[in-house]
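All protein chains but one are shown at their positions in the complex.
And then chain A:
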Amino acid sequence: MTSSLLRPPGHLSPATALQLSQQAPNIIKNSPGAVTASAFSSLFSAPETPELWTIYENLLLSCLRTGDEESAHLCLGRLVNRFGDDNERVMALIGIMKEADATDDATLEVVLKEYEALLQENPTNTPIVKRRVALLRSLGRIPDAVTALTGLLDFSPTDSEAWSELSDIYFSQGMYGQAIYALEEVLVLQPNAWNIHARIGELLLMSIKSGDQNDSAKQLGEALKRFCRSIELCDDYLRGYYGLKITTTQLLEDPPKPSKQAESDGLSPPNLPTLQKLDGLATEKLGEITRRFTAGERGWQGFDEAEIVAARELLEKSSSTTVR
């Protein structure tokens, strides 16, 4: 139970987040509200753990997500009590709280002004910079958000979170080349992130679909390799197999012209037997995952429901074409 509270709640499904925030009053009641700084009482009370504050922070986010603002205010109050309201992370949390309390765009603009004032004082306040980017993006001011984000990355190019957010913004604008570049920066910082490998593959596929670049042999080849790498790193990563299946299908049905460029970069698609083997592998694994997930076998749970449905549809489509 608390283990899911120790990780940032962004990945939680709505159901889990709701469950967490429903337990919030209990957790708040049972956890110590403040840890005394006095030497004498600290000899007798339980020692302060970093986990306690992580739990408050994540609980705050979960509560905001599910609209339980009362508990969120309690959590924030305790964090402010402990760390003071000039702590950078707490400042960002206070900002989130204000954003959540805001009812219209005018109030959000006021919050934005506050962020800008804080950044005037201390331009390296990374949590606030990130809040500002998120707020700008949710206000629909995408160019401003990109400028703010590139400003952050200019002085802190080792921030993988910021790079992936930048990639997501570029992707939402259909700028695939830039989005892929930003994701490659994430890979430079986290070379074994299999989801990022697969994500690059997905972006490459989408950029072929949108047709803004014409060297599709190279792009398909790289997408295939990215999916393979992500499977190599995590051998039952559903999205990896899904992407692999799509890429191999596309390569088998409609092989692109071999290009010099792809050849010299070492990114040309593999030969036909390898492709067929890879296709078979992806089909087999996708089938296994969907079957075992639906059967409710132990150790095969935890996949995303929507992804399973999509995988099953893909399999049905491909099997119907082979029968025909």
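Following the convention adopted for this analysis, a residue touches a chain if its C-beta (ideal position, glycine included) is under 8 Å from a C-beta of that chain, and two chains touch if they have at least 3 such contacts; residues count from 1.
Just so it is clear, contacts and distances are computed from a predicted model.
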Notebook entry, point to check: One chain isn't displayed here; going by UniProt, is it "ER membrane protein complex subunit 3", "Ribosomal RNA-processing protein 42", "EKC/KEOPS complex subunit BUD32" or "Vacuolar protein sorting 55"?
Noted result: "ER membrane protein complex subunit 3"
Margin query: Tell me which of A:157, A:174 or A:258 is the one touching the absent chain.
Written below: A:157
Check: For the chain left off this view, which of A:123, A:174 or A:255 is in contact with it?
Finding: A:123
Next item on the list: Identify the residue among A:117, A:188, A:272 or A:309 that touches the chain left out of the display.
Entry: A:188
Notebook entry, point to check: Looking at A:265, A:288 or A:316, which makes contact with the chain not pictured?
Noted result: A:265
Next item on the list: Quickly run down the residues of chain A that touch the omitted chain.
Entry: 39, 43, 47, 122-124, 154-158, 181, 184, 187-189, 191, 222, 224-226, 228-229, 231-232, 265-267, 270, 274, 277-278, 281
